[in-house]
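Removed: one protein chain of the complex. Kept in place: all other protein chains.
Letters A, B and C mark the chains in the order given here, with residues in each chain numbered from 1 onward.
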Amino acid sequence: MSTQNPIITLQSAEERDRDLGFGSVVSQARNLRLLNRDGSFNVRRKQSITDSYASYYSLLMMSWPRFIGLVVGLYVAINGIFAGAYLLCGDGALQTTGGQAISSSFLKAFFFSIETFSTIGYGNIVPVTLGANLIVCVEAVSALLGFALATGLIFARFSRPTAKILFSDTAIVAPYNGITAFEFRIINSRNNQLIEVGARVLMSKFENVDGNRIRKYYPLSLEREKVVFFPLSWTIVHPIDDKSPMHGCTREDLIASDAEFLILLTGIDETFSQTVHARSSYRAEELVWGAKFGNMYVQNEHGQITGVDMDRFHAIERVALAQMAG
Amino acid sequence: MSTQNPIITLQSAEERDRDLGFGSVVSQARNLRLLNRDGSFNVRRKQSITDSYASYYSLLMMSWPRFIGLVVGLYVAINGIFAGAYLLCGDGALQTTGGQAISSSFLKAFFFSIETFSTIGYGNIVPVTLGANLIVCVEAVSALLGFALATGLIFARFSRPTAKILFSDTAIVAPYNGITAFEFRIINSRNNQLIEVGARVLMSKFENVDGNRIRKYYPLSLEREKVVFFPLSWTIVHPIDDKSPMHGCTREDLIASDAEFLILLTGIDETFSQTVHARSSYRAEELVWGAKFGNMYVQNEHGQITGVDMDRFHAIERVALAQMAG
Amino acid sequence: MSTQNPIITLQSAEERDRDLGFGSVVSQARNLRLLNRDGSFNVRRKQSITDSYASYYSLLMMSWPRFIGLVVGLYVAINGIFAGAYLLCGDGALQTTGGQAISSSFLKAFFFSIETFSTIGYGNIVPVTLGANLIVCVEAVSALLGFALATGLIFARFSRPTAKILFSDTAIVAPYNGITAFEFRIINSRNNQLIEVGARVLMSKFENVDGNRIRKYYPLSLEREKVVFFPLSWTIVHPIDDKSPMHGCTREDLIASDAEFLILLTGIDETFSQTVHARSSYRAEELVWGAKFGNMYVQNEHGQITGVDMDRFHAIERVALAQMAG
Partner (left out) sequence: MSTQNPIITLQSAEERDRDLGFGSVVSQARNLRLLNRDGSFNVRRKQSITDSYASYYSLLMMSWPRFIGLVVGLYVAINGIFAGAYLLCGDGALQTTGGQAISSSFLKAFFFSIETFSTIGYGNIVPVTLGANLIVCVEAVSALLGFALATGLIFARFSRPTAKILFSDTAIVAPYNGITAFEFRIINSRNNQLIEVGARVLMSKFENVDGNRIRKYYPLSLEREKVVFFPLSWTIVHPIDDKSPMHGCTREDLIASDAEFLILLTGIDETFSQTVHARSSYRAEELVWGAKFGNMYVQNEHGQITGVDMDRFHAIERVALAQMAG
């Protein structure tokens, strides 16, 4: 028997379809979170390939302050380089036509470069020699390309579909219709409308199979798998009935078996009709047993629900599970 | 039994699938319109989170006059600030090289700033001191970023998929094949082609269940749920046969039960192959019983339909329902 | 019985699904082509609503020469207006600093406006009065918005998904496996790759139903409804077997019943992963009976097909149908 791929060998085809792709590589890893809370993966490529896309991708994903800082930094650096080039053309390459209080040749060249690269061109400093004029040509076309690149990048950053779905800090096991349910809640923390929001929840845990500790994946059936409208918050509920893979499990069982609840959300951002994705996970340790989510709805004087108070989003209240189940 | 979520507790799974997401939060609200006529939701988040996306989203969704007004206002403000900065550099910081009829130092600095920020740079006013030159550097890079941001935003506003589907002012209950039908009509009020246009209609009303007034949701089956082509108008028809949840209801019944007809349209805007969405709703009070839609087709001399007259779009004609049903 | 909507009344639900949306409005029109050869619809809205989208849409859809002509025209007009405004500021508002051979005040103001709007700002003509400086401020911000709008529009024109699928000039009835088949062929006339190309063909013709001439719609089953790859041309074939609605029809029958073959293609343009649509139609008169498509494949010395010769794309060769069917 092949020893190359023991996990796949042990999984049935049905089980393979459940693991969503994790199984192929990371099933052996113990005590390693599969998904981070922010939805990023916990394994990385050791990159040995460089391509132009990598820097583009970085420019796209970095924060706005870093991005603007980088643009400003490049702006200063480029003008510094051109200033150096003008200096190399000699003393008479640049001529000051008006009054000028700058005595440093480098600063004069630098300010001339700024005026050139930004296409201001006051004309208080002008290029007079062939060399300086040729450098102006190069700087002018660099500016053209630089502006176009910056504009393109800024728009690419704008047009990227992103969702900012907030997940409750904790998932809970709550009383539910005489039994209990695994629950967490989500809210769209932005002003845009998300529609057709769907959820998939997987429980992953280690089990002993023929003496080997193997990571298994179980889909959790949900009370509601999709909402067409998502105007406010949505509490996602997995009833722990006798068909649930969580049935009979205690908090200690789940922690011992290194359980992790993987959550996958998709939706359509109506602003640009773009599909957006959000991921998160809860570890067994992040699950509160015997709790319910606090009320976060704002009501008017007539008792009508008119909104959601996001400050109360993470609030849970303790309830006794035994008392409820009795 | 859980008292946390009485609505969901009372709903069967099938009913849950019908409410499209409203049920999860707003089912308890009475006399509250679920959807406004323009398709916006009637509940709002009490926002307590600020992120850069919020202002981006506002810049994207505001009207063109407001957007342009804002850009112009920012332009004046930014140049005012830079003018102040140049003034702080002292009297000799800016030098007028040509004739200049402006005596106010602030106005001179302001016009210099305009020439700099817009990268015109006539050179009739030039920076001479180190301070003024450094401010020019800052203003030049601000201009670069400002232009790129404005261009990116303007394009983002352009490329947003939007539909302007007009809904008839009233929905009607019209004679239809010996019975009656709930009808409304829609038209694409733009020149672009919409294709694959589909409609979903839900009736929501309050009912007494075990003494509680509960909002219920019923899908209405349509004569035709989708049109591949939508060249002109489309009258959406729900025949009120004996399987219809409207069967046997009177106008008064629907008003008393706070009925609302929720309409969801999706289609593909052929211009950019983008999916677009439109929503609207009719309240029971906006439903005219005993009417039919007026003819809005334009015919040529041979009696051929050659177009649609949008001025006649909302027109209805009264017809006696009893007479038709007899 | 309702007389409001006789066509829909007469159609069964199944038939309604077949007409793809045409039935709802244009079924009564005789001798009116439903789809033009270029895929546009033959009915138009009589527009009475103006919105900003209409002009945007026009700017998006017009040809490049017209678009560039419009931009240049606007450019000249805007500068003409600003030139007039500078003239109104009086004689000394603009001052010529260098040598200037232009004596016309208007031309001088016009060239100054060009230098300002394009942000060149040589400084050979400069604004000296308050009025002239204020107009410069207005012109500078107009230029900023104008550039951003032009750039946004130009990119929106670029990024629009469009397909240029060529349809053979004629559809044919060709011998096919002992019977005959309705055939036409298509080719992607661009260099981009189209994938997942699917075709739907409908035959529409008038029939007498209870003494009324009613337009009916029949889907034609295809030998192959989709190709995952579309590297070269594709001959779309509807075999006229005994289940075909064309079975037993002659050329004269189809012309007399005003038959039209409506063709709908969808595909994915791999360049931007965008879905593209193409439509066309053949009238009964455009159908050649007894023909086959000429060979358009280019073969190398080994007899291998290496490409397609687009000059031979429309070529058909006459074949006797009787002889084949015999």
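One rule holds for everything that comes next: contacts are C-beta pairs under 8 Å (C-beta built on N, C-alpha and C of every residue); 3 or more make two chains touch, one makes a residue touch a chain.
Here the structure is a predicted model, which means the values were calculated and not measured.
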* Using the contact definition given at the top, list the shown chains touched by the missing chain. => A, B, C
* To do: Just name the one of A:A54, A:V209, A:A256 or A:A320 that touches the chain not displayed here.
  => A:A54
* **Absent-chain contact - pick from C:F41, C:Y57, C:Y218 or C:F272** => C:F272
* Structure fact -> From C:S55, C:S159 or C:N212, the answer for touching the chain not displayed is C:S159
* To do: Could you tell which one of A:L88, A:V141, A:A256 or A:A320 touches the chain left off the display?
  => A:V141
* Structure fact -> chain A positions in touch with the non-displayed chain are 1-2, 4-5, 8-9, 13, 16-17, 20-22, 24-26, 28-32, 41, 43-49, 51-54, 56-58, 60-61, 92, 95, 97, 115-116, 119-123, 126-130, 133, 136-137, 140-141, 143-145, 147-149, 151-153, 155-156, 159-161, 264, 274-277
* Asked: So that we can see where the missing chain sits, which residues of chain C does it touch?
  -> 64, 68, 71-72, 75, 79, 97-102, 107, 111, 114-115, 117-124, 147, 150-151, 154-155, 157-159, 162, 164, 174-178, 187-193, 195, 197, 223-224, 227-235, 237, 268, 270-273, 292-293, 297-298, 302-311, 324
* Kindly note down the residues of chain B that lie in touch with the hidden chain. => 119-123, 151
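Quick note on the criterion: only the chains that are shown with their structure count from here on.
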* Asked: To lay chain B over its twin chain C by CA atoms, how big a turn is needed, in degrees to the nearest 5?
  -> 90
* Asked: Per the centroid of Cα atoms for each chain, what is the distance between chain A and chain C, given in Å?
  -> 39
* Junction residues of chain B - those touching two or more other chains -> 97, 115, 119-123, 147, 151, 155, 159
